[in-house]
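The other protein chains are all here in position, but one chain of the complex has been omitted.
Letters are used for the chains, namely A and B, taken in the order the chains are written, and counting of residues starts over at 1 for each.
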Amino acid sequence: MLAMIAKEVRQVRRDRRTLAMMIVMPVMLLIVFGYAASFDVSAIETAVTGPVAGEVAGRLPETFAIVDVEVTDPVDTLRRGEADVVLATDHGGAIAYVDGSELFTARAAVAAFNAAAVQGAPVKSEILFNPELDTSAVLVPGLAGLILLFIGSLVTSLGVVRERQAGTLEQLAVMPLRPRDIFVGKIAPYFVVATVDLVVVLFVGWLVFDVPFVGSPWLLGLGAMLFLFVTLGLGVLISTVSENQGQAIQLAIMTLLPQVLLSGLIFPLESMAAGVRWLGYLLPLTYFNQIARGVMLKGAPLDSLLMPLGLLALLGVVVFGLAVLRFRHELGVSEATVAA
Amino acid sequence: MTRFGLDDVTVDEDGETALATVDLDVTPGSITVLIGADVAGKSTAARVMVGLRRPDGGRVRRPADRRRIGYQPEAAGTWAELTVAENLAFVASAHRMGSAGVDRIEALLDVTALTSATGRLAGRLSGGMRQKLAVAMAMLPEPELAVLDEATTGLDPVSRAELWRLLARAAAEGTAVLATTSYLDEAERADEVVVLDEGRVLAAGTAGEIRAGFAGTMAVSETAIPTGHAWRRGSHWRVWSPNGSHPPGSSLVAPDLEDVVTAAAIRRREGR
Partner (left out) sequence: MNALVSAAGVGRRFDDFTAVDGIDLEVMPGEIVGLLGANGAGKTTLIRMVLGLIAPTFGTITLFGGSPGRQARRRLGYMPQGLGLYDDLSVAENLRFASRVHGVAQADSPDLATVADVIVAELPMGWRRRVAFAAATCHQPDLLVLDEPTSGVGPLARAELWDTIHAAADGGIGVLVTTHYMDEAEQCDRLILMAQGRQVTAGTVAEVTRGISSVEVVAPDTAGALGRLEEAGLVALPGGGRLRVPGAEETRVREALAGQTGVRLATTPANLEEAFITLVAT
């Protein structure tokens, strides 16, 4: 038995990579997530309108960050995500329209307004889009994205790695197929499956958790397609740097974990320290979350979602491009050096 | 006649030399066999031959059009989750064979005796049948050059014989066949032999030429010889005398292929 223990110790000491992972990673993760995890709201974006707007704006507590937005219709402003709160002032008092889809912000705002008064009259709060401030309504859209991410990246990467391990990837390379044929062929079936998955998850969300769906399915579909593109491309990218299935799973989990905590799914992005928030801006789930919440809870129109959609498209192009490049490099069938 | 092959090819992998100045010829209508152990470099040579790996030195002569090449990688070549018929159909469509492919598939199924197994998953075939399917897939597009990496490794003698008949058939159709193997006795089956050891060519030619090119004499002894040019085979020793004089008490024998290869390997090591 002693001999066994001695041997195992020697082996572990030599395996620097696992040691690094076991010691360095927990510390890193703690620091990053420590800064990310915050339910506190640092800034509530508020638009103030009405005849006494200027006065009121000046007297609002610091948590309310005034945004310079032209408000014709408070509901529309909120729907477009231009502000978290629209405070419509009047000589007799004020109404605060609160965006219920921003859960923590809404709660903080309502609490503040309940204790405040404008022009001597209490502020009436009207919570739009998620009147009950229901957590699942806010979580489910993003969760759908998370599930897609998991399946998309993990399953796709395993599919390619399996083929490489079986040796058949080489054979494909020698056949008259282009690298992009192989790439698209590999992700196409997963595209279909993932789309079906998305529909099922959202349906269950609607059925069991009463998650609303007030916006355009086509818009959500567009967002989902772009998101899937990035996700599956990420899967292929992971497979090009993994030698075996174990490594692929490790990498897939490593790209998954940050997205759970840094994408705004649970902890609002605005509340994160600046350095950590930037990480969030690089993640595809962040944008899908914005799109899904916007469409499902608020019925946000296309032009208000152009930025997340555009960024997803950009991410998609980058990931796809990288994956195809690496694929081509790996399957690099060179031209005949000399025709016989 | 256009001959395919490698000219003075060198391949370096991770700082180690996988192939060093290797010359190899594959003639249409004939079978060239590349013999060597696992690390001899034969799989690397096969991959360079089909273009999966660009050599770091030397030239490769192969058909310019990938549709004219058939390749079976080592220990693979079939998709386990597809049936026999689906595997063949995929190759046919990847090579854009159209309706000619259908007839060709039928003919190959007949030749490999796989007609009754078309609906079976490739992963469930016996080793011999699976290899035959893999070779059939490589032969399907009637390629100008067919490269088969370790097609016979681990098979029983009957399956091996059947596989070699398939290769002979491919050669008869005009294909230039390059087969790699770790079995020295397959040298007798081929038209051309190249023996590889540690990335270098140890011997080349027909089996007869290699035997004839042996320098020195071989003898058999019942007792141990201390020179270092002797090795056991069964209960006796095979003794190699490079300069032609054999030790007392030993009897001269004609060298077989294994003797020639072992002697060449010793000569290389001593020449280092």
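Annotations
The rule is simple: contacts are C-beta pairs under 8 Å (C-beta built on N, C-alpha and C of every residue); 3 or more make two chains touch, one makes a residue touch a chain.
This is a predicted model, so every value here is computed, not measured.
One chain is not depicted; across the entire complex it touches A, B.
Considering the whole complex, the residue from B:Ala20, B:Leu121 or B:Ile266 that touches the absent chain is B:Ile266. Only one of B:Ala64, B:Ala100 or B:Ala161 touches the absent chain when the whole complex is considered: B:Ala161. Within the whole complex, the absent chain has one touching residue among B:Ala172, B:Ala212 or B:Leu252, and that is B:Ala172.
The chain not displayed touches chain B at residues 36-40, 126-128, 154-159, 161, 164-165, 168-169, 172, 182-185, 188-191, 197-198, 202, 206-208, 231-235, 258, 261-262, 265-266, 269.
In the full complex, chain A touches the hidden chain at residues 2-4, 6-7, 10-11, 14-15.
By our rule, only the chains that are shown with their structure count from here on.
For the pair chain A and chain B, the distance between C-alpha centroids works out to 53 Å. Contact residues on chain A toward chain B in their complex (touch as defined above): 166-168, 170-171, 173-177, 331-340. Contacts from chain B toward chain A in the complex involve residues 2-4, 47, 50-52, 54-55, 59-67, 69, 71-80, 91, 94-96.
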